[in-house]
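In this view, the complex is presented without one of its protein chains, the others remaining in place.
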Amino acid sequence: MTRLVRRQGWVAGLLVLFVVLLVITRLIQPGYGSGDFGSLVRAVLPYAFAVAAQTIVVIAGGIDLSVGAMMALTSVTAASMMDGASEEYALFVVPFVLAMGLVLGAVNGMLIVVTRVPDIVVTLATLFVLQGAALLVLGAPGGAVAEWLRATIVGTVSIPGLPELSAWIPKALVLLVVCLCIIWIPLKRSKLGLSIYAIGSSELAAFRSGVPVARTRIIAYALSGLFAAMGGLALTMSTGIGAPIPGPYLLASVAAVVLGGVALGGGKGGLLGPIVAVFVLRLVRTDLTLLAIDPNVTAIIEGAIMVAVVMFGAFITMRSRQS
Amino acid sequence: MTTSPLLDATGVVKTYGAVVALRNASLSVLPGEVHALMGANGAGKSTLVKILTGAIRADAGHILIRGEARDVRSPADARRAGLLPVYQEPSLIPDLDVASNLRLTDTPVEPFRAWVRELGIPDLDIRDTARDIPLAVLRVLDLARALAVEPDVLLLDEMTAALPANLAEKVLEVIRRQGDSGRSVIFISHRFVEISALCDRATVLRDGETVGVVDIEPGVEERIVEMMLGAKVEKTRVAACQASQAASPGDSRPRLGVANLRVGSKLNDVSFDLVNGEVAGVIALEGQGQDELFAALAGSIRPSGGTIEVDGKPVKFAHPADAIRAGIAYVPGDRTEALTMQRSVRENIALPFSAALRNWGPINMAQERSTVVSAIERLQIDTRAQREVQRLSGGNQQKVTIARWIAAEAQTILCFDPTRGIDVGTKQEIYKLLRELADQGKSVLFYTSELEEVQRVCDRVIVIFGGRVVDVFPVELADEPALMRAAYGLPRGAKADVGILADIHSSPVAKP
């Protein structure tokens, strides 16, 4: 029991924080209801995938600066492919874009392993390259998205007999949970998942335990690319277009990872914490908006929170390394 | 000797750039034997172990396992070949629980549990995270994990170091039984007590070469010590040992007073004084706390207890800058720790001049040049001041690390194994230099892994074992065999049959 509390205490605390924030939201805006919650989840969706992408490489002891650019590229690719195409064509577009994310992520990993240039430099370079590629695909925001894809994140699920409850379960949330679980749960239970934690925790010990370090690292980046592609798709699905300029996903993902209890050194934490953290960060933004604070001031506060969180995370890492 | 060896390595060579780690090492292990691998610091033991377990690859040599040539490219390959190491640093993943660690290495859980109980840990919860488990227990778990897959050859690196006596005893018992059941163990240890109690044979390495294989029998310790030292019999002495008398007339306060110094679990209670005008030697086997002692005196790490006094005043160093201000300079053993390799000799020597905030402004180039040049000349560094440090030979690089503090006129220099891996000529120059410094009234604390250096340089020698000062020799008595015995924790004066003597300074209990 104490072990459970110790391991999940951070996540539980975040959940409590989230609920408290929800209550505060209700206090500020008594009319805040299921519909607003639905739009919150839709807004969170791309962030959540960006965070998932970042989480997996951070657990493996790395960092991926190209998350936002990867999302931009996959988003414009999807939007421009679906532009003017039939509804069925999207059935092909979705797996294509996901595969693209997977492959580009793997390329990131291979570049790191082969060139031995630090991950932060390699992903900085790929950030530029992917950004440029996104601009080549689509010079300005545009494209389109299949209607059925849009429909998968709009509205709520209908559970017969429980209209009250089902109103609070937006389809976007279901999509998010399904997409994350499909990859994360089998991974977490497999030896591969253990290996990812192992190389992040101690590369030397992992090597000595017979973990193929290079291969595991490449796979971690490939999965990160896959999650980023999901984020790109989610972006297109929620906006209906593709935008070639990366959003503020990089810093947001790093901040949520840190806030979610994943150590920047690697090897610790899970996916749930960062996902809850990203909900918390978004809800803070909603509350600031509801308080009628200038949206630009909101951006400043948000940025300051993120920087403070990252500083705190770095400080903790430094402390643990010293002891 | 008719049975064919289980593991047979011959002619193993490994070089790192210009440095030869293994020249010609061989090791042959018979089925059912516990085989000791011995050698002084830097003899190449750990390199050989890394090669055998696939962590690094040899440049040349043959490794036969059960008579078959096997290409061990990775630790995973070594495992498949039946070769399992237990390193000094436990290789459990710190952030995973024990159960996950077992899964990661495909270790069956039930045999593991059985071994853990056997090894004297009755109440292990395998859901505990490795990071939360005390180091001593973790090492035992690492051993149990290796035993659980029933390897043909078990490689144990200083297995009993940092183990409390009761655990160590169980471990030794299990290792002995391992031999009885037909499997082999390669046992690396600094402790003669254990080796004579456990091992059947010993292979001795010196300077990357196998210099002998001996059967363990009563009285063999002397022979092993001789082999580890080699035929270094002549005792040339550079300096006279009257320095201690000449030193610091009328000054009763020691330059550096260390009392009851403790650092973590590595250094337990070290006290000594260093006076102006002397070179005090420190000798210790690897990992006995000497690294922590020097780092604490240099202000690199904070001691967890005890006091340090400089010229009679208690000091607390929070940063090396504090130690430097008190006139204490640290020359680390690893040159790459001290030098900015891509920069010039001149910049490296002048680095401490710019460190303080008030010295950030324009540099007086002419003055700096003359200071640097005189330091280069004093140390006879064979170079121009503009040359990049990374293009110098190891010996010259080492001289630069010392020249820096001579230019900065540090009163006390802490030299940590300054002659490791450098040529004989440069070594002589460094000995001479250290003596000169002492004769000028400065003080030097000199750790060395080469025992013969003690009588060449030091006025007295402090022996550290298990994080404690176990002996202080006057230099007259500090010949190599005496030092070697002291370094292994054997009491002074006991010449024969050391093996049956009790290990009086039993290993410290590791703290969680």
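Quick notes
As written, the chains take the letters A and B, and residue 1 is the first residue of each chain.
Definition applied: a contact is a pair of C-beta atoms (placed from the backbone, for glycine too) under 8 Å apart; a residue touches a chain by one contact, two chains touch by 3 or more.
The rule is simple: contacts and distances are computed from a predicted model.
Think of the chain that is not pictured: of "Autoinducer 2 import system permease protein LsrC", "Extracellular solute-binding protein", "Multicomponent Na+:H+ antiporter subunit B" or "Lrp/AsnC family transcriptional regulator", UniProt labels it "Autoinducer 2 import system permease protein LsrC". Taking the complete complex into account, A:125 is the one of A:85, A:125, A:154 or A:214 that touches the chain left out. Between the chain not shown and the residues B:20, B:381, B:445 or B:478, the one that touches is B:20. The missing chain, though absent from the display, is touched by one residue of A:41, A:60, A:134 or A:241; that residue is A:134.
Remark: the omitted chain is touched by one listed residue; of B:343, B:378 or B:432 this is B:343. In the full complex, chain A touches the omitted chain through residues 63, 65, 111, 115-118, 120-122, 124-129, 131-137, 139, 244, 248, 250-251, 254, 294, 296-297, 299-300, 302-304, 306-307, 310-311, 314-315, 317-318. Touch with the hidden chain on the side of chain B covers residues 17-20, 298, 300, 319-321, 324-325, 330, 332, 336-343, 347, 350-357, 359-363, 365, 390-391, 393-394, 404, 421-423.
By our rule, only the chains that are shown with their structure count from here on.
Centroids of chain A and chain B (each the mean of its C-alpha atoms) stand 46 Å apart.
Note for the complex: chain B touches chain A at residues 53, 55, 74-76, 79, 85, 87, 89-96, 100-101, 103-105, 127-128. Here chain A touches chain B in the complex through residues 3, 191, 194-195, 197-198, 200-202, 204-212, 267-268, going by the rule given at the top.
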